[in-house]
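One structure is given below, encoded as structure tokens.
Here the complex is missing a single protein chain, while all its other protein chains stay put.
Each chain carries a letter (A, B, C, D, E, F, G, H and I) given by its place in the written order, and its residues are counted from 1.
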Amino acid sequence: MNRTDVTELIVTTRIQKRMSWASVATAVGQSKEWTTAACLGQMAMSAEQAATVVGLFDLPDEALLILQAVPYKGSLPTAVPTDPLIYRFYELVAVYGTTFKELIHEEFGDGIMSAIDFRMNLTRESDPAGDRVNIELSGKYLPYRQY
Amino acid sequence: MNRTDVTELIVTTRIQKRMSWASVATAVGQSKEWTTAACLGQMAMSAEQAATVVGLFDLPDEALLILQAVPYKGSLPTAVPTDPLIYRFYELVAVYGTTFKELIHEEFGDGIMSAIDFRMNLTRESDPAGDRVNIELSGKYLPYRQY
Amino acid sequence: MNRTDVTELIVTTRIQKRMSWASVATAVGQSKEWTTAACLGQMAMSAEQAATVVGLFDLPDEALLILQAVPYKGSLPTAVPTDPLIYRFYELVAVYGTTFKELIHEEFGDGIMSAIDFRMNLTRESDPAGDRVNIELSGKYLPYRQY
Amino acid sequence: MNRTDVTELIVTTRIQKRMSWASVATAVGQSKEWTTAACLGQMAMSAEQAATVVGLFDLPDEALLILQAVPYKGSLPTAVPTDPLIYRFYELVAVYGTTFKELIHEEFGDGIMSAIDFRMNLTRESDPAGDRVNIELSGKYLPYRQY
Amino acid sequence: MNRTDVTELIVTTRIQKRMSWASVATAVGQSKEWTTAACLGQMAMSAEQAATVVGLFDLPDEALLILQAVPYKGSLPTAVPTDPLIYRFYELVAVYGTTFKELIHEEFGDGIMSAIDFRMNLTRESDPAGDRVNIELSGKYLPYRQY
Amino acid sequence: MNRTDVTELIVTTRIQKRMSWASVATAVGQSKEWTTAACLGQMAMSAEQAATVVGLFDLPDEALLILQAVPYKGSLPTAVPTDPLIYRFYELVAVYGTTFKELIHEEFGDGIMSAIDFRMNLTRESDPAGDRVNIELSGKYLPYRQY
Amino acid sequence: MNRTDVTELIVTTRIQKRMSWASVATAVGQSKEWTTAACLGQMAMSAEQAATVVGLFDLPDEALLILQAVPYKGSLPTAVPTDPLIYRFYELVAVYGTTFKELIHEEFGDGIMSAIDFRMNLTRESDPAGDRVNIELSGKYLPYRQY
Amino acid sequence: MNRTDVTELIVTTRIQKRMSWASVATAVGQSKEWTTAACLGQMAMSAEQAATVVGLFDLPDEALLILQAVPYKGSLPTAVPTDPLIYRFYELVAVYGTTFKELIHEEFGDGIMSAIDFRMNLTRESDPAGDRVNIELSGKYLPYRQY
Amino acid sequence: MNRTDVTELIVTTRIQKRMSWASVATAVGQSKEWTTAACLGQMAMSAEQAATVVGLFDLPDEALLILQAVPYKGSLPTAVPTDPLIYRFYELVAVYGTTFKELIHEEFGDGIMSAIDFRMNLTRESDPAGDRVNIELSGKYLPYRQY
Partner (left out) sequence: MNRTDVTELIVTTRIQKRMSWASVATAVGQSKEWTTAACLGQMAMSAEQAATVVGLFDLPDEALLILQAVPYKGSLPTAVPTDPLIYRFYELVAVYGTTFKELIHEEFGDGIMSAIDFRMNLTRESDPAGDRVNIELSGKYLPYRQY
């Protein structure tokens, strides 16, 4: 049993148990964004978090330590994603990538927005013209160092 | 002269004139995010916006109509971007792509976040542990239709 | 059991039971186009639709909820399809892609034809020079917003 | 001067002369869909059609014969298109490709929809919920032969 | 059991039974070229042909209908084939592709040689300098239509 | 000036002079298939052949030796060709590749059909159901040697 | 059981039995180079050779005919090999490819070195500065034919 | 002027001056294999060698130092070469790569054949069945170190 | 059982036994860097090292010889790694690759840093601004030879 097997078990069990990610996050004690990513094999859990997840999803005992190991990250099967929902985010990078670059450099100088010291928050915004998905991304600015 | 030539002129002129994107946006009358994307060849401008941009960057007359034509979009030279700042956004899609998918489906059902009826806002957040780049993405939810 | 397994079961059972997609669609109560795509793992079904499909194809119980979950979409094994029938559609995009772009922009301005708020209808047209495949695609026009 | 140069001239001249593709098509005497594809370097023109196009776009004399030669077709710079409008058509092939395949085979047997003996028609459909892009594709059915 | 499984069974059984493709073709009643392609999962068989093949290769009953379904075509594991015999054909396309194009257009105008309404015949030609492989390809010419 | 420049000159001059490849071949004294390939930069010419071609196409003097040098072969811009006529040949390799392999091995044993000691002949076959393109490929059989 | 299974069995059995390829070659009666390639699934064996190999590696009976069938060749999992030893050969092609081309054409004219009528010999050369791997490649020269 | 420009000049001048690589090598004082690779932009020359080459090919003065700088190596335009002569070497790596690996490890242990401390020699072998191209590769064996 | 199976067993057992790589290295008697690479299927072990590893990880007997065979190297599933930690090293090559090249050539001349006669050492450096990962790479310089 490896991490991929554990992820697959979580995914199929969650569907059969009709659990929401929000409820999993509450049980784990972290945000729904971090919790979902961790359950989908992208983050390492603490011992407690792993124990909670093993309980929620009736995972076998060996999953307890596997969930605490750092996984090989990357959740998509192809370099350019085929799923339309995920593709739209790739499209944003393709279309707005140079815009992100210009505006961050203008505000901060030469450096990047960290994808490690990073958090995000996904919410629904009611709108009479159709509800909107709002996503706030927050990453620490890291300047290139000279030496 | 085509749109790529116009974009290249804008990029090199802006450096030589030391103009900020924020000041260009003020002159154009739109957000700095949209304005930068438009100047970098990703959006079509109105006649007025194009006239302003031609003036600001001393562009030749034929640029006036070129800026109003809809460009062939996509601002990056490779499918996986090599620039570290832009790569971090690609990495977010690679690592969090399935998380985006799960949470949007949980909240909204089967559909996507539009990358067309879309706006974003990039700001600096002061933080004693190091300032942060904050980006708010807002896209209309579009449900798949049955028929 | 995951969605890929369910799709494989539907595909092989349909061949053995000699069911037509049209008859499946009638039972499901949607068009043959939507129903086929849903059975092939591209759309999420309602509880009723899923129950009908489980019954028609003698699927195991756990398929009931799997068919209602939103699948990871994309039905082809390679970026450029090798199957000649499907390749011809890819060829239309390759040859006519810029034509689609010019004509939609001429009629509507900067925006896209939605592939989400979308329906299609595939029919046979009798023709003495050889019958024709007719496909009507209908997608909502979505304009890019300025902000 | 080669066909790519001629196409580039047509594209830039059309923008500067503010001609619509519909008006070009009327002058050429074919549909707007075929005419646009031909002007964008995807079809060979007759001598008359070429003469009309040379006149409309003030092309140099050598373009007259170039437009009548069969071009090397394929209008997109990458195998997976980056432009959002064109990508949506690629997405339709990715998501619905196996559906096209099943339904055409169900109706016609083993064969394909021709992309050569093919015509299409792109129209605007008024809709209170937002106008729609309608595209009718019509291709001759070609059965595989046994031998 | 799917078509790939059936193909694998045919391939391994044929080796163990030391059957020639020519003898299979005689039993099926079609050319050795079409019959081999059909057995290798590239063509759909009639009910009779499928029954013959099931008998010859001792296939399980469910293969009877699978062989009559239209398969997802494409017989090679990579876009550029690694097997030297098959690569030589790919090389002919790479080296002579533009020659095919020029000569067919010179003789016929703008159109293609059909790969659907197509037959071929592979024979040995005795030659004192070493025998030769002769392959005759015959495909219907399909002209592009204007509309 | 390199071989690519010479090929480009031949291609554009031939269109402007309305010469057929068949007439070029007659002047050169070889088949139209070999001659076209040689003019398109895929074969090395003899001194006489080169002189003829320089004369026919009004090429500059330095082309005389360039045409006699062995070119870097491969006439297509992408690994999978986008031009529909050329793609059909690629499709034949994709669909029939394993069939070619089985039948040549059945007739000859382990070896290949040479793409070097090779000739071909492209002709039109009249057919009331639509004329056909016939192509005869003839390549020497080369057996793998043991050692 | 297919050829890949047979190759895997040979590879794992050879390690467990501590047999050298040189000793296998002696038993088979061919060079160690050809024998290794054949055992690794790249060459077809004669009935006698296959019987010897089945005996040496305790293979199941059905392997006897599988080893005599011509395999689908190509021994590497990726187009650019990742294994450092094998990569060095790929690097030689990348760096010296045009040198091979120039010198063979200078010596022989337009043609190739056959990779089919080919043999090689790999030996150790003692050298006080460190022993060397010496590889002699010998392939028949094949001239392009005119026609 | 960069190294690519210098290489292009050497290639075109050599054709026009009808110089053989063997004669260039004699003038340079190295083997024809090394000299050709160096002239084709794959090796750095000494000051004397560069002066000789500048003289032989009438290169401009600035080429003198460019030829002494270490070039960015890699002589082929694509990862899988399209030229048939060069492809055959790639094919040898694809088919015999694992054989090279097995035999070198059997003789030497875990390590590689150096492509840096490397020499080669290309000769013609007369053979009544057709002359052969013989290539001797000699690379220092480099063992992996433990630490 | 092949080397991939052995690696998988080591990886999963190490997690369940909570062994550190440092302790494995101590038992094996080599550095933690070499030992980890060897356990992850990148290096061949001596008989003693293999015996130690079989004991530590409770591996089946056949693993003893498999660990001593030279593996097919390359530890990553894709050419551009998706895991953020590993990607950062790829990014260093992408950004600093030409810098490595210039500085090594400036110091040593035309040659490379060996990746075979190579060792490395990974340590933690305490730093009040946040601890640092320090990696020392040491590879023998190998000059290109002339011949």
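By our rule, a residue touches a chain if its C-beta (ideal position, glycine included) is under 8 Å from a C-beta of that chain, and two chains touch if they have at least 3 such contacts.
Being a predicted model, the structure only gives us computed values, none of them experimental.
> Given that one chain is not shown, which residue among I:5, I:62 or I:91 touches it?
Touches the omitted chain: I:91.
> In the full complex, which of B:82, B:121 or B:134 touches the chain missing from this view?
Candidates B:82, B:121 or B:134; residue touching the omitted chain: B:82.
> Name every residue on subunit H in touch with the hidden partner chain.
Touching the chain left out of view, subunit H contributes residues 1-2, 62, 65-66, 69, 72-74, 76, 79, 115-116.
> Which positions on subunit A touch the chain that was left off?
Missing-chain contacts on subunit A: residues 30-31, 33-34, 43-44, 70, 72, 98, 101, 105, 109-112, 114, 116-119, 142-147.
> Kindly note down the residues of subunit G that lie in touch with the hidden chain.
Residues 80, 82, 84, 87, 91, 94-95 of subunit G touch the chain that is not shown.
As a working rule, only the chains that are shown with their structure count from here on.
> Please state whether B-C or A-I has more C-beta contact pairs across its interface.
More contacting C-beta pairs are found at B-C.
> Counting only Cα atoms for the centres, state how far subunit C is from subunit D in Å.
Each chain reduced to its C-alpha mean, subunit C and subunit D end up 23 Å apart.
> So, what's the distance in Å between the C-alpha centres of subunit I and subunit G?
Each chain reduced to its C-alpha mean, subunit G and subunit I end up 29 Å apart.
> Could you list which residues of subunit F touch at least two other chains?
33, 72-74, 76, 79-84, 91, 94-95, 98, 101, 105, 111-112, 114-118, 142
> Chain pairs that touch, all of them, please.
A-B, A-C, A-D, A-I, B-C, B-D, B-I, C-D, C-E, C-F, D-E, D-F, E-F, E-G, E-H, F-G, F-H, G-H, G-I, H-I
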